[in-house]
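Have a look at this one.
For this depiction, one protein chain was excluded, whereas all remaining protein chains were kept in their positions.
Chain naming follows the written order as A and B, and within any one chain the residues start at number 1.
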Amino acid sequence: MALEDRRLGAAMFAPAAAYIALLIGGPFVLAVMYAFTDARIGTQGFHYVGLENFRSILQSPSFHAAVRNSIVFTVVAQIIIIVCSTVLSIALEKPFRGRKLVRFFILLPWVVPISLGAIGWKWILDSIYSVITWVLVWAHIYTPYSAPMWLGEPHLAMTSVILVHCWRLIPFSTVIMLAGLTAIPKDIPEAAAVDGAGFWRRMFWIDIPMMAPIIWVAVLFGTIFTFTDMTVVYILTAGGPFDSTQILPLLAFTTGIQGSDLAAGAATSLFLVPVLVLIAYFMLHAARRAEVT
Amino acid sequence: MAVVETRNLVKVFKQGELGAVNNVNLETREGEFLVLLGPSGSGKTTLLRMIAGLETPTSGEIRIGGEVVNDLTPRERGIAMVFQSYALYPHLSVYDNISFPLKAQKVPRPQHRQKVEWAAELLGIKHLLTRKPRQLSGGERQRVALARAIVREPRVFLLDEPLSNLDAKLRASAREELEQFHDRIKTTTIYVTHDQVEAMALGERIVVLHQGEVRQIGTPKEVYDQPADTFVATFLGSPPMNLLEFSDVIVGFRPEAFLPAPLVPGAAAVEFRYRVNYVEYLGAERVLYGSLEDAGFESKEIVSRLSWTMPSGYDAGTVHDFSVHEADLRFFDKKALKRAQPRPYPWR
Partner (left out) sequence: MAPPLVRKIAGRALHVGVVLVSVVLLAFPFYWMVVATFKQNIDLYNTDNNPFKFNLPPTLDHLKLLFFETRYVRWLGNTALVGVLVVAITLALALPAAYALARLTGRWGERMGIAIFLTYLVPPTLLFIPLSRIVALLGLQDTIWSLVLVYPSFTVPFSIWLLMAFFKSIPKELEDAAMVDGLSRFQAFVKLVVPISTSGILTVVIFTFTLVTQEFVYALTFISPESQQMVGVGIPIFLVRGDVYFWGSLMAACLITSIPIALLYNAFLDRFIAGFTVGAIK
């Protein structure tokens, strides 16, 4: 490899690298720094306060709720998403009339800006005007004013948040899994048919195991998108009622930006890191395995 | 072990277009190794897939062991197939690949190990049972594919160009192994290939296909020596048969029959004046590319094949007398391109 090429390569790569270092690396380091200081919005300087921020955060009940919810929402949502998108991707695998149109409609939740999808759901889940309520009343399951408040009762609110996340990510996972399914060489299902495997056996013993790396990718991305997302909860419930839908990113926002306590906000958001590191590890592991194959 | 029959089998992919398979009638013999030979697009793979149950015929019947199988799924036909790419399940070990058909057919578990080991033993891959397909060489994968096919003891074997993914050197030894394999298990086998050398070496009978139609069915000797039409004549044999066109007949003779005149003595020899233009030296033989100097042939290009035992001296630029024995001439009707009776030489 020519030296000149090497230098050119570095030169072409440098601007992007510099930008990323400055706008991701830098702030990340700053976040860590702030967590150990008393930085506030509006004041210029800040001083080192050691683990003070972490101490007070760890004692806050909101924080406990946030950690618990962040994990629960993400895990439950991922399970639902993976099951549903596996089923859906299998259903969409064989071409049929109108498949392109179906794909368009199915993708809408993912494609649309998160905030707009969320606000659409807010309207659907509205305590008075909810269309779900209307249908349940019409089916005589509830009387007009006894219907549950979908976003107003703690457990229902949690369910609603999880469901909106699923609604948004099932299309994404489905589409990724479809790619995995279509990547299976055509003669493998044929060989399975010749070997005597029926539809279900083929699905569970051949197709799905062969899709495993792809399912893994979908899970990892889906986890990031759910775990680090603030928008859905912000718009639907703002963390309420009574912190039942509080999550780490939102808590960081409320404390850091709305509450002006940059340091506490930064410290809170740092609790996202362990999970992200875990995910990064798995992704690298998967990438390495893909190289080997 | 069963006889495979097709009757008036037709497959049309697009309405109005020529069929991929046009009215094919064939019948294997019990335990036979039958080769479907033809260039790409001849319909041989489509034909095989229809027999397997992976494609539905447009019309016609397929019978295995006497029963009509048109409506049966592949699994119900009692066949096994080896795909061109082997189609091994990448996430399963060799053992699990081979036992998969047993699991799928709900063979009781205790019998699995014994059967898998029998198949593996037969193909010499017992030492590979714990490996994954990606750890195997091309030849080893092929053997695993065969083991997987044979473990169910099917009544018919279908092979779709299984040697084409191997490199040239390996192909010859793999071919030999296939022959021995067939000798041992004697299951009716239908083998698809475009390689006429492979077909001649392996086949007990060859079905020559062209554009979806059967041109000839016969033993290697029959299709080589007595081709039914000009397609078969030129498809088999490399270099192909030399063909001379006249107003109502085509006369053909194989390069190895076109020899220096002294080597074809007797009154039945037909003589030509031959200018050698180019020589390929291939070790055991020499291939001469030249043209006929006789009047009326307009330097028609003719190929000759000399074995290494024959004298040298036939170099580029030289002109010699070359002859063909009468008995080695093949006549083809000009219009139908089909084999015709010998007739007086048109140029005499």
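In this section, contacts are C-beta pairs under 8 Å (C-beta built on N, C-alpha and C of every residue); 3 or more make two chains touch, one makes a residue touch a chain.
Quantities reported herein were computed from a predicted structural model and do not represent experimental measurements.
With respect to the full assembly, the chain omitted from this view is in touch with A.
The chain that is not drawn here is touched, among residues A:12, A:72 or A:141, by A:12. Within the full complex, the residue among A:157, A:176, A:192 or A:206 touching the omitted chain is A:176.
Across A:134, A:204 or A:242, the single residue that touches the chain missing here is A:134. Residues of chain A in contact with the chain left out of this view: 1, 4-6, 8-10, 12-13, 15-17, 19-20, 23-24, 26-28, 30-31, 34, 39, 41, 84, 87-88, 91-92, 102-109, 111-121, 123-124, 128-129, 131, 134, 144, 167, 170-171, 175-176, 178-180, 183, 199, 213-214, 216-217, 221, 224, 228-231, 234-235, 248-249, 252-253, 256-257, 262, 265-266, 269-270, 272-273, 276, 279-280, 283-284, 286-287, 290, 293.
Basically, only the chains that are shown with their structure count from here on.
As a whole-number value, the distance joining the C-alpha centres of chain A and chain B reads 57 Å. Taken together, the chain A residues at the contact with chain B in this complex read 185, 187-188, 190-198, 201, 205-206, 209-210, 212, 293. The part of chain B that touches chain A in the complex is made up of residues 52-54, 73-75, 79-81, 83-85, 87, 89-91, 100-101, 103-105, 134, 148, 152.
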